[in-house]
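Could you have a look at this structure, given as structure tokens, before my questions?
The complex appears here minus one protein chain, its other protein chains still in place.
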Amino acid sequence: MADASVTTVEGAVEHHAHEHHGPQGILKYIWSTDHKIIAMQYLFTGLFMGLVGGLMAYVFRMQLAFPGISVPGFGVVSPHEYNALVTNHGSIMIFWVAMPVLIAAFGNFLIPLMVGADDMVFPKINRLSYQVFFVSAVLILASLFVEGGGFGGAWTAYPPLSAQGDYNLSSLGATLWLIAVALEFIAFLLGGINFITTMMNSRAPGMKAYDIPLVCWMIVIASILFMLSVGPLIAGAIMLLFDQTIGTGFFDPARGGDPILWQHLFWFFGHPEVYVVLLPALGITIDIVATFSRKKVFGYKIMLYTVVATGVLSFFVWAHHQFIAGIDPRMANVFMVTTLLISVPIAELCFVVIATLYGGSITLNTPMLWALAFMAEFLLGGVTGIFLGATGADIYLHDTYFVLAHFHYTFFPIAIIGTFAALTYWFPKMFGRMMNDTLGKIHFWGTIIPFNFIFIPLFVLGLGGQHRRIYDFQNFPELAAMQPFRVFATMSLIVMLLFQLVFFYNFIQSLRKGPKAERNPWKANTLEWTTESPPPHGNWPPDQLPRVYRGPYEYAHPDREEDYWPQNLPA
Amino acid sequence: MSYPPIATQRRSTGIPTGRLAVWWVLASEVVIFGGLLASYLMFRIGHPEWADAAVHTNTWIGAFNTFVLLTSSFTAVLGHQAAERGEGKLAARYLIYTILGAATFVGVKSYEWWYEISHGYTITTNNFWSFYYTAAGLHAAHVIAGAVIMGYIARDAAKNVNLHRVELIGIYWHFVDVVWIFLFPLLYIAK
Partner (left out) sequence: MAENIEQGGHGGDQGHGGHGGHGAEHGHGDHGHHINYKKIYLVLLVLLVISVAGPFLGIFWVTLLTAFGIAIVKATLVVQNFMHLKIERQIAKWVLAASLLLLFLFFAGVAPDVMKHDGAGWENLAAKAVVDAGIDSGEEHGEEGEEHDEEAEPEPEPVVAFAPDQAYSQICSTCHGAGGRGDGAGAAALDPKPADFTLAEFWETRTDADLVKVIREGGASVGKSAQMAPWGALYDEEQAQQIVDYIRNTFVQGG
């Protein structure tokens, strides 16, 4: 047996020597199995979908600020179009922007580089993952244009509204939406298996568990959370699909089904999902903060254990989304306690970041600004969540704009701020050129200030009793009086969207004409900075894959002249 | 860079990469099937009237299919044993026996469904039947997918290529078997 295996091994190497050229030309970018190319595919698809989602927000915010006007570039928004827009804005921003960019794009790009491997462990499955994801993206966009319009039953797709075309008036749109979401899940299961196994099994020699950069840990923990929480929802999606198409009654109370079951299936996934996208953003932040404070991360292990605790706890809180849905009040008490408990590890994570900053020599460049903004804004989102976690307050606040503002104060930092932080930080490595820091800062302030101006008024509106998912508030005299708040929020949104042009200009200009980036422009320790920018196919020459001697955050070590100590330098 | 990448051959955990991935696949499958079966169980306990519908499932067909799957699991593990010894041809033959088991299973299942549907018990008859067809259908889809993949692996194994995959598909196959071991009492015995 041993002999046979040795000969096959040699045969395999020979056999593959002439296979590695792979597809040429444009196909090289579409059909590649290289993790970096796949990361770019995810990144650009995600950014494009982010643009779509942002423009959707523009259309329905215009309708809310100026009911009934013909929105420039869209026309008059009908009530059904309004529903379809808010539903798909939510779905797209979470499933087609936050997840592909934060987990798939940066996971794909960073994990093999950071653990010192030449690629993902299953490159073909990785490619398949993107292809499935691409199909799902096409389907969700197509669902907006079918007969009856896009699905308008909110991103949570509660039955019976989502289950019957009679109710939601867009049976084909609803079915396409559901299939797209299910395919997206499958894409991320395929990707997640790759991330997890790559980090577990393909670490560079010498790299122990505590030598892995936190951002890798976080992306992998997020993938595990996703994998273990999405199962019931996949089962639920099959059931809902049958309700929609074949006419079963899984969620139809008149036939013995139970709509509450869907809510449980959905939120059993839906709440861990918040942490699935939060953790990568947090990991990105902590890496950037350590680099630009020139300090070791305060409490690497504490951070790691806290994140694991957060992940575990996140499975115990899901029913706080259902306090007024008619769940048993005794269960609501249990879920209130777990919900309030989870703020403890999250607060701990914030303190770790603050303690890392303390006493560091801080460089306030664009990535660092984004990272700090992430912590500041996410903190506001977390604190307002405590109001909603308390059953008493939630009865009043549920389904108001307070929830909506809270949610955006968590997801905007995650999906948008986290993405920009990572993009500006790793841009030199990804594309081999430096970004313009001044334009980056203009874009930063032009995004952060309007962001707060959009959502702080929505907190006020929510406390004033303004419910979500209403097309036109003019029928409610006491709400109509608060119209100036809505106009202000909409104006801020338009300003924010316009400032994104600065980013696209900067991105494209830097890509073409930015100064060439050296290997390690930020003087950081982790392995991705030890190879060329951008890294070649295979990341390092096959015989020079790095070996690891220490943890990822050895900045300002007292025994060394330089203030950083790359992981791969022999002692 | 040669393919497969060096990354695939490393094993920091001590588990070969392929097998590690299969365990993760199974973990995600456990929650997919588990979510469905947990929902079924809640309804089943909450709706005593389902007993009337459950009477109409055919225990003997279910038991026969259990026997078929257990046997195919047995041949799959024998295939793995052969692959470990490096006997690719023998391993391929056992895999083909397993595929035949899968075919028998699907054949019997089709007959059973045809019989039930022609007697008016369709997926929309009531929620018991909806769960019955959904759960068994999801399982049958896994059986068919497993058999197809096994065909590819058997073809390679006969040429002594990729013998480690015999074990991987075997683990998956045993999992499909285990799911049926639970579906059998849930749908056929507890009446």
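We just call them A and B in the order they show up, numbering each chain from 1.
Convention: a contact is a pair of C-beta atoms (placed from the backbone, for glycine too) under 8 Å apart; a residue touches a chain by one contact, two chains touch by 3 or more.
For clarity, every value in this text was computed on a predicted model and none was experimentally measured.
Of the candidate positions A:F66, A:F316, A:F453 or A:Y549, contact with the unshown chain belongs to A:F316. With the whole complex as reference, residues 1-2, 4-13, 15-16, 166-167, 169, 200, 205-206, 228-229, 231-232, 253-256, 258, 260-261, 264, 268, 315-316, 318-319, 326-331, 335, 399, 465, 467, 472, 475-476, 542-543, 545, 547 of subunit A touch the missing chain. Touching residues on subunit B toward the chain that is not drawn are 4, 6, 8-11, 13-16, 19-20, 23-24, 26-28, 30-31, 34-35, 38-39, 41-43, 45-52, 55-56, 59, 63, 66-67, 70-71, 73-74, 76-78, 80-81, 83-86, 118-121, 124-126, 160-165, 167, 170-171, 174-175, 177-178, 181-182, 184-185, 189-191.
As a convention for this text, only the chains that are shown with their structure count from here on.
Annotation: 33 Å between the Cα-based centres of subunit A and subunit B. Note for the complex: subunit A touches subunit B at residues 1, 4-5, 8, 13, 16-17, 19-20, 33, 112, 117-123, 189, 192-193, 196-198, 200-203, 207, 227-236, 238-239, 242, 246-250, 255-258, 261, 265, 268, 537-538, 542, 545.
By the touch criterion stated above, subunit B contacts subunit A in their complex at residues 1-8, 10-13, 15, 17, 20-21, 24-25, 27-36, 38-39, 42-43, 47, 84-86, 123-124, 126-127, 130-131, 134, 138, 160-161.
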